[in-house]
Each structure stands twice: as C-alpha cells, then as structure tokens.
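Removed from the display is one protein chain of the complex; every other protein chain stays in position.
The block that comes next holds chain A.
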Amino acid sequence: MSTAAAWATPPTRTELIENLVSGVDRYNPSNVGILEDYLYHQIRSEEYDCLANLAIVKLYQFNPDLYNPDVVINILIKALTSTPFPDFNLCISLLDDRPANTNPDEPDPLPSLLPVITELHNLLQQCRFPAFWKLYRSERAESLRDNYTVECVGFEDAVRRVVVQTVKAAFKRIGSDRLSTYLNLTGDDLAAYVEKLGWTLDSSSGVISIPPNPDNQIESTVVQENIQLSQLVKVIAHSQVA
C-alpha cells in the first residue's frame, strides 16, 4: 500500500537517522557525513528515504561550502524513480542559489547533467516511457549512466516499477509489444518479468492480462445524499417543544 506515512518515515530508517530528520540536529553541518553515508547505503541496497535526502540538500542550502555535486546527482537519481510523487521537484526546490563554481580543477558535473536528469524526469512524469529509455540509452546520458546510475543498484528496475505502477492502474490488458517498449525488455526477459509480477501472458494473442486492482476496476455510480440524524437534531427537537 502506498501510504504517504511510509514515504515520510520509511521502515528502513534507523533511529539515528530518524533523530536527525526529525530533530534540530538536522541543522548541524557536522552531521552531513552521516546523512551522506546513509544516501550511499540507499544507493547500494535499493532503499529510499526522501526526507533524509532532503535534509542533506537543506544543509547544502544553508552551508554552500558543504555542497557535493556527486551527492546531489545521486539524490536526484533516487528521486527520479519515485515519480509520480513530486520528490524530484522537492529536491530541486532546495537547490537554489548555489555559488558559481570557483575551482577550475574540479569542475562541477551538475550543470551539464542537470538538463538530462530533468528531461528524464519530465518524460517519466508524462508517461512517455519509450522516449525515456531512448534518452537514457543515448549518448547524451552516457556520462550519467557510466558515472552514476551504474552505481545505483537496481536503477533500471526502479524505473520499471514506476512503469508498472502506472500501467496496472490504466490497463486491464495490454499488448506485449506495447509493454515491451514501456519496460525496455524483450523476449524472454519480458516474459520472465511479467511472470514475476503475477501477470499472465497469452502467447497466442500476445496480450498480457493484469490482475484486478482498485485502479483498473471502474464502475459508474451515483452518489446519493446521505443525511445524518445529527443534522436534523435541531429541527426534531424544536418540533417536540412546539
């Protein structure tokens, strides 16, 4: 169940991190290392904690000296796969007035990568999944792939989870060709992935059935007015008096 409470407080969050996220210690610049380590832990173990990552960006906002572009890029990559939730924008919101890069020896990779990441995010947000994969596999995203997403365990599967969430809400059945372009999987890979999801592929027609869920069951209803006794108390009480 995708409750917002689990988003605000993921079960994988440790007490140490919880204290940083919820307490005033989140403002202490010397804690940035702990939060950054936690981010790299998320990268390695397919966990995700938006609020903890926002706390890092917050520290960067108040202490521009702490700013570490690699960390920011990793945070954005993590936020990318939480679409359609607005995590990506929430992170960008805090990345304001960063000082111009003053060190020519260590060029900041963010300015060149940010447009690509943002475009990837927009494509996901607009459910243009085939275009997402095309851009992701393109030369423009090469540096992003080779330096960042390759380190992020299960990144592509995380994108596929975004796709699956969307598809299972909108479809009862979907052609496997179409799904193949959405998931960027073909042949046996696709069949295996579909099976793992518990969806069924009818191999003769190439149509995949998606089990019923609250979003792909539609029903016409008429909402009738529901009058509660409490609304009538005054009227009834008065008629007794009269």
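A few comments on the model shown:
To be clear about the criterion, a residue touches a chain if its C-beta (ideal position, glycine included) is under 8 Å from a C-beta of that chain, and two chains touch if they have at least 3 such contacts; residues count from 1.
Keep this in mind: contacts and distances are computed from a predicted model.
Matching "Vacuolar protein sorting-associated protein 51 homolog", "Putative ribonuclease P protein subunit p30-like", "D-2-hydroxyglutarate dehydrogenase, mitochondrial" or "Eukaryotic translation initiation factor 3 subunit 6" against the UniProt entry of the left-out chain gives the name "Eukaryotic translation initiation factor 3 subunit 6". From the options A:T12, A:Q61 or A:T200, the residue with contact to the unseen chain in the full assembly is A:Q61.
Among A:L20, A:L35, A:L51 or A:L144, only A:L51 touches the chain that is left out of the view. In the complete complex, the hidden chain is touched by one of A:N19, A:S45 or A:S93, namely A:S93. Interface with the hidden chain, as seen from chain A, comprises residues 1-5, 7-8, 22, 24, 27-29, 50-51, 54, 58, 61-64, 84-86, 89-90, 92-94, 96-97, 99-100, 102, 122, 125-130, 166-167, 169-175, 178, 207, 215-225, 227, 231-232, 234-235, 238-239, 242.
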